[in-house]
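Apart from one protein chain that is not included, each protein chain of the complex appears where it belongs.
For subunit A:
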């Protein structure tokens, strides 16, 4: 198995850890979520091309469509939080409502 796959799976694990650990901003966790999706896209594309199974190159494209929808909903939630509290600091979120 080629060495590149270890690096891309490692990139997924790193951005997964980055999603689960909060610092001050909420949008940093959304960026790490986008990083997870980028690493999944790269892994899917490389696997489809190396196995020479042409029909499964649809999978990275569909993954990207779902990622776009998810980013849109995540950013919409971030916008309401930013409208209510002024900034998207995680320490402001103590009311359990947006």
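Convention: a residue touches a chain if its C-beta (ideal position, glycine included) is under 8 Å from a C-beta of that chain, and two chains touch if they have at least 3 such contacts; residues count from 1.
Keep this in mind: contacts and distances are computed from a predicted model.
Among the names given as "AP-3 complex subunit delta-1", "NADH-ubiquinone oxidoreductase chain 6", "Beta-hexosaminidase" or "DNA-directed RNA polymerases I and III subunit RPAC1", UniProt records the absent chain under the name "NADH-ubiquinone oxidoreductase chain 6". In the full complex, subunit A touches the hidden chain at residues 1-8, 10-11, 14-15, 17-18, 21, 23, 25, 27-28, 30-32, 34-35, 38-39, 41-42, 45-46, 48-50, 52, 54-58, 60-62, 64-69, 71-73, 75-80, 82, 87-88, 98.
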